[in-house]
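With one protein chain withheld, the remaining protein chains of the complex are depicted in position.
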């Protein structure tokens, strides 16, 4: 059985293993350093418990567990406020029209503006799974469990959400956008900048990032082609998020120019289609597979179950599912179709 | 009876009278110079007739006529491509976060970026009426007739629409945003700049407008307060457009910082709620008052009528309405609820 | 004899021929008869004070009096940027450093600048190819400094020159290809021509307004910023010898440098002295190398003349000249003339500096006659 639950300190080694396996191929906001990860889990636990220090906005880290073996297969996170109290950096892609009436010339000049416009929105992040899970029901469970968590704790989150999708990177680790822009200013390779970004305060970005807008036409052709393009390996995740209602807007990642997806929280498919139900037992293993979540804060659990939907406000699922959710008959759960 | 129809050359004096009566109180994109207005009407006629010179994108000018007296009571326009082939200038309001981790300081710094991001969207413009018509059914007819025209000629227009709403101006003609910003660069008063803007090519804006972003905090407090605020007298128009589905985004007028409203064409209320119907006669003067439009291109007419909606695709209106629309029984019209 | 004088109406044909031969790259003097005629008219209006002093264009012709042919031109624009906007890029530095990460990166940037607005420009130098050498280029260029010195109130305290930047034999500019061409939908030559015609609103409309980070440009483009075309190197060396320095501004199209100097610091100005004319029949050998010649100007605003004489003609109070030279300069014995070395490091009698002049002016008893040409020329 697949279970999504808050990360615990004893998950540390398993998470490191999953994060490490991503290697340079697919970075995420998940630190690969033991100490940094331990701090992140600790902060997540406090956030699930309801702590809300204005200096340290809540950040939640979930894990996907195979309950039969006790092994972890993935992680997913929510930062309640993008930037976590610091500026959240993006480039905003916009166009200026350079037109000369007299000469009859009109050119569309694309410009990347440094922007903090998405700061404080709710951010989905830290999404990683073992490669064999990509595209499976468990993959979808891990991603969408977060939406159910948000639905159950709506007041903890903002009205607008964002997700950063990793941008184009070659097999050899080269990131064309970085090589054409960031490298000149940060004087380090993409991997180093990406790691610093997840480990350090954003001061170094304020210090090193070019403060003025960038003309797209002066980027390398390869970098121009990469603007707003997702990394090949992120496509399953991207498509899942698009089905959820996320759309690419005008924002790009400052390091690799990957697209930033945006959505209004209350129109996300899982939030719209999920409902609270009263839990009842079922001995039947037929029915449709759906997401089912229960528990508040630290007690939050989410799993997949075959549910038979009897009456309006009721749901029947196997008793095994009750145990996973740490719930019993008559308790309230939230469910959404897969 | 109120009729909205394409402007004709012989409307010139009446339109000048209406435009002139607006005086400095409420500017619009309607030229107050006879020659310029004559050219605008001529261009509008060509546009209604289906002309589409890539150098001269279609621009439509409608008038509101009281058919009992033959007098005009208002004008309304659509520019098929904002900027009319030249850049369409706005300020885009955005915020940067200036934060020092070390000092524990975080400030939200608002910036106005010169933008052409709305260039080529479809623009509603030139909306003026006699003061006594403001807020009446005729006022609504004049504004919304344009949506019916767009619905009937959907391929002539873009997928996104914008409207510029005039910003704050004092009784004495002073425009606080202009006085704090534009005046320093254009070296003229607001009225002059506004007039040049409707008369001349936009070269003078490219030449005179400060090319770099503007920090809001350096504007006068009065100008800061005026950002995105509508002129008192535009409120009825603004509310009508909001009901139609237009929303203020991040764009502001470069001269007076009035809000620019945006909408997706296909979600506008009039487009969504209007339907094609087959015309039938009615001797009954009961029924609901609705907008009813017929005719293609230069033949477009729109009026208000008491309609009794009999069968699905039919509508019954007084024969008088047929005449106004230059239609007869069995012809197709488009109607929308008021 | 070769003499500098104001450009005048009869010069059009010679000017046009020179412009034709000069080919591309001299945008201030295109081979366009109408435009050249307008320049002659403007120069005439300027010398005759029929235009606003700030709008003045002082164009000097180098005439070979033996053949009656104009063989060179040079000029001073009283002020730039008054009618059209005058654009340069400022080559500046952006430093980004993070102590935490031990990173320190310097990025040169080009920022749009109008900082030369209202400054006097020396410009339009062109010498017929068959007259090159023998110090003619020096005379054509440096006569302007004698004029600047003489009539300082008509010019700014600081003057500048734009030097032609690097382009290849086909007229392609590496900076244009990497930067300008991305924003201006035209060839370098066309942009340069439009700009030279004074038709500059297209620059405000089309050019990038935000700073350009040079690290994003290819090496070929970065290498030419602030560099001069190889044909312009002698002119640059000459100006450097006069005390002109690169001021951080470059041409927006080809990246050629702007050099500037305070008028009072220009070597020709610092080394120039006044003397009284002594017309003499005693023959002097006129054909001496440039290093042994001095420029002599008649100090006239309206009918400015400069020619060269052998250095030994200059005494402590007078400068000796033949009646022919005096006639060309329009001076008589006793008139005050200004004298300066033609070539830097050339022979120069007596103490350098303006001291000589001051000495004279405190001893008026020795002066026979002194009239100012600027009032009657």
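A, B and C label the chains in the order they appear, each numbered from 1.
Keep in mind that, in the parts below, a contact is a pair of C-beta atoms (placed from the backbone, for glycine too) under 8 Å apart; a residue touches a chain by one contact, two chains touch by 3 or more.
Here the structure is a predicted model, which means the values were calculated and not measured.
Peer 1: Checking the contacts here: which visible chains does the omitted one touch?
Peer 2: A, B, C
Peer 1: Determine which one of B:13, B:187 or B:267 touches the chain that has been left out.
Peer 2: Touches the omitted chain: B:187.
Peer 1: Tell me which residue among A:11, A:164 or A:207 touches the hidden chain in the full complex.
Peer 2: A:207
Peer 1: Check the options C:85, C:186, C:263 or C:284 and report the residue that touches the missing chain.
Peer 2: C:85
Peer 1: I'm checking contacts with the chain that's been left out. Which of B:41, B:63, B:99 or B:123 qualifies?
Peer 2: Counting the whole complex, the residue in contact with the absent chain is B:99.
Peer 1: So that we can see where the missing chain sits, which residues of chain B does it touch?
Peer 2: 98-103, 105, 107, 109, 111, 180-181, 184-188, 196, 200, 203-204, 207-215, 217-219
Peer 1: Against the chain that's been left off, what residues of chain C make contact? List them.
Peer 2: Spelled out for chain C, the touching residues are 81-86, 90, 92-99, 104, 106, 111, 113-115, 117, 201, 204, 248.
Peer 1: Just the residue numbers, please: which parts of chain A touch the chain that's not shown?
Peer 2: 203, 206-207, 211-212
Everything below uses one rule, namely that only the chains that are shown with their structure count from here on.
Peer 1: A-C versus B-C: which interface comes out with more C-beta contact pairs?
Peer 2: Most C-beta pairs in contact, of the two: A-C.
Peer 1: Most central chain by CA mean?
Peer 2: B
Peer 1: State, to the nearest whole Å, the distance from the C-alpha centre of chain A to the C-alpha centre of chain B.
Peer 2: The mean C-alpha positions of chain A and chain B differ by 41 Å.
Peer 1: If you average the CA atoms of chain A and of chain C, how many Å lie between those two points?
Peer 2: Those two chain centres are 64 Å apart.
Peer 1: With chain centres taken as the means of their Cα atoms, state the distance from chain B to chain C in Å.
Peer 2: Chain centres of chain B and chain C, defined by C-alpha means, are spaced 56 Å apart.
Peer 1: Multi-chain contacts in chain B: which residues touch at least two other chains?
Peer 2: Residues 203, 206 of chain B touch two or more partner chains.
Peer 1: Could you list which residues of chain C touch at least two other chains?
Peer 2: Those would be 201, 205, 210.
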